[in-house]
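Mind looking over this structure? Questions follow.
One protein chain is absent from this view; the other protein chains keep their places.
The chains carry the letters A, B and C, assigned in the order they are written, with residues numbered from 1 in each.
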Amino acid sequence: MNKKVANAEEACKGIENGMTLMLGGFGLCGIPENSISELVNLNVKELTCISNNAGVDDFGLGLLLQKKQIKKMISSYVGENDEFERQMLSGELEVDLIPQGSLAERCRAGGAGIPAFFTPAGYGTEVAEGKEVREFNGKPHILESALTADFAIVKAWKGDTAGNLVFKGTARNFNPMMAMAGTITIAEVEELVEPGELNPNEIHTAGIFVQRIFQGTGYEKRIEQRTVRPKN
Amino acid sequence: MNKKVANAEEACKGIENGMTLMLGGFGLCGIPENSISELVNLNVKELTCISNNAGVDDFGLGLLLQKKQIKKMISSYVGENDEFERQMLSGELEVDLIPQGSLAERCRAGGAGIPAFFTPAGYGTEVAEGKEVREFNGKPHILESALTADFAIVKAWKGDTAGNLVFKGTARNFNPMMAMAGTITIAEVEELVEPGELNPNEIHTAGIFVQRIFQGTGYEKRIEQRTVRPKN
Amino acid sequence: MLSKTQIAQRIAQELQNGWYVNLGIGIPTLVANYIPKGIEVEFQSENGILGMGPFPIEGTEDADLINAGKQTITALPGAVYFDSATSFAMIRGQHVQLTVLGGMEVSETGDIANWKIPGKMVKGMGGAMDLVASADNIIVAMMHTNRAGESKLLKKCSLPLTGVACVKKIVTNLAVLEIVEAGFKLIERAPGVSVEEIKNATEGNLIIDGEIPEMVL
Partner (left out) sequence: MLSKTQIAQRIAQELQNGWYVNLGIGIPTLVANYIPKGIEVEFQSENGILGMGPFPIEGTEDADLINAGKQTITALPGAVYFDSATSFAMIRGQHVQLTVLGGMEVSETGDIANWKIPGKMVKGMGGAMDLVASADNIIVAMMHTNRAGESKLLKKCSLPLTGVACVKKIVTNLAVLEIVEAGFKLIERAPGVSVEEIKNATEGNLIIDGEIPEMVL
């Protein structure tokens, strides 16, 4: 089952104006850099982007915000991006803010054929507005629905041509759930190997969830907050 | 965070008559053999056991059935056990049969603080009786609730004293979800190592879900259906 | 009339390149032996493997590597193991393109019963209810009639249901049929089996539209 494509250009074929995209990553950690560049090249507009964060001004999804390619963001935290805040407060950008755990679970639910589930997160807040409330074990919960996307775009450390993925460290984050929830899922990886080279016991995302895979190039992997102890 | 206990005897302390237990495994694959033996020794009765299967007549949960320690089984498939069928048809044993995917998801939900979710599985069947039905995307779904247990007992291949677990092959099955759903989770492993010896990127179940861990002995790992090709 | 093996062989013709396929216990398992040339599919077993291979060579069997029928198996290159929740996320989330399973009864509206005979046999539904409620493409492999000679293709199932309006296609020892709005549409006859014989063996509404070709194995 060979899902290998040559590069981001080939992987992103079919992404059109007005589509809903999921993009993996937490902050700038584990984001699909190559595919984001290609989205900028393609200049697709009116996108709805589901991503935990919105990048920074000049990296990650911030690049799409600069070019006003995004109509709506569905995120949990967007605090690192001035252009985002400007577009949101001015009303240019629609924003749906979701508790992080609900965002993760809603993506998983989308991929897992679970249309809705109850969670305590957000009860009694803006997030609960218009949502069904039900008590379980004496505690109020709200009903949250599944999220899916036309394309899910994820970044892994290693992958094989059958689409199996292994993530590294905390770069895993939202990538596995989003991989499950895309009608077409694109995976870009730092190292693409042949089937059989990954240990089947150590694969984080099964190839069944991935439709296209390619080995990316020139990963910058920018660090947002470089915090260190002195060498001495 | 040292969760190591000496053996099954120490691990099973506190398991009492009338409790609800979850037991990992699929058929006889990945079952907590040492702990099951200890449950037989303890002769605790009136148990509610949540387990995908009920073992065979003389192995796995079949050992508890023989001694009539089980009041109620919550399972998805129980076809390999004559004593089970006898007790069920005679009414000695209460049985709640649940679609396998719903069973897995209900255990996960129990561990993940999700009290209920919608699934299409079982709609229009006995399983749906008394359950809320709701349509999503034109398809009827039923509301299923979370499962939890006083003790969850799982079997892993390797583990460290912090409770981190690695499973092998298809012996993973229900073990990870059940580990999440126990008030106290006992893990028995074939090989117990020190923290740091397992690669943090390759751990299947995080230690946070495990309260007690021990290295089991004398694993029989019986094969139910030995199907082979000739050597030649 | 087809043997069980031939039923599997005929079903294998339905496989399409790139499909993930879940094969149930019994006849469905045999489908894996007849994958058409040039077609690449991957087999999922709901207990937690994708990329299931043939039975192991004698002496290499591993108790930690079984399929949903509890048989020892092997893993092909590119295989992956996962837990039961993830397995059914694949199934419920419609990432598996084809499910083949056995049936005790199928109704003309696509209902299926295959898990329980009240008072007699209760093995449990295993993963069948999840599979039939989720898969877009479900093929039932079964005998056209039971041992008493009674039709298993009914107006209405008499046994407790496994799923409602879910079966798309049925391959029996006598015929290939599709579930359409009006009932069982006859698609192909087994070699040497007449339309009349199929009619007689089918209790539910049988739709015969023009000449019915004989299947080619």
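Some observations on this one:
Everything that follows uses one rule, which is that a contact is a pair of C-beta atoms (placed from the backbone, for glycine too) under 8 Å apart; a residue touches a chain by one contact, two chains touch by 3 or more.
This one's a predicted model, so the numbers in the text were calculated from it and none came from an experiment.
All shown chains touched by the missing chain in the whole complex, by label: A, B. Remark: the omitted chain is touched by one listed residue; of A:S35, A:Q69 or A:N173 this is A:N173. Among the residues A:Q100, A:S145 or A:Q215, only A:Q100 touches the chain that is left out of the figure.
Considering the full assembly, B:N164 is the residue among B:Q69, B:N164 or B:T227 that touches the omitted chain.
Not every partner is drawn; the one left out touches subunit A at residues 26-30, 52, 75-80, 85, 88-89, 95, 97, 99-105, 107-108, 119-127, 157, 167-177, 204, 221-231.
Contacts to the hidden chain, counted on subunit B, fall at residues 1, 108, 110-114, 160-162, 164, 180, 194-196, 200-201, 203, 206-209.
Rule of thumb we're sticking to: only the chains that are shown with their structure count from here on.
Chain contacts here are complete: no pair of chains fails to touch.
Placing every chain at the mean of its C-alpha atoms, the farthest one from subunit C is found to be A. Rounded to a whole number, the gap between the C-alpha centres of subunit A and subunit C is 36 angstrom. Separation between the centroids of subunit A and subunit B, computed from CA atoms only, is 32 Å. Subunit A has residues 112-114, 200-201 in contact with two or more other chains. Under the contact definition stated at the top, the residues of subunit C that touch 2 or more other chains are 49, 75, 81-82, 88, 91-92, 134.
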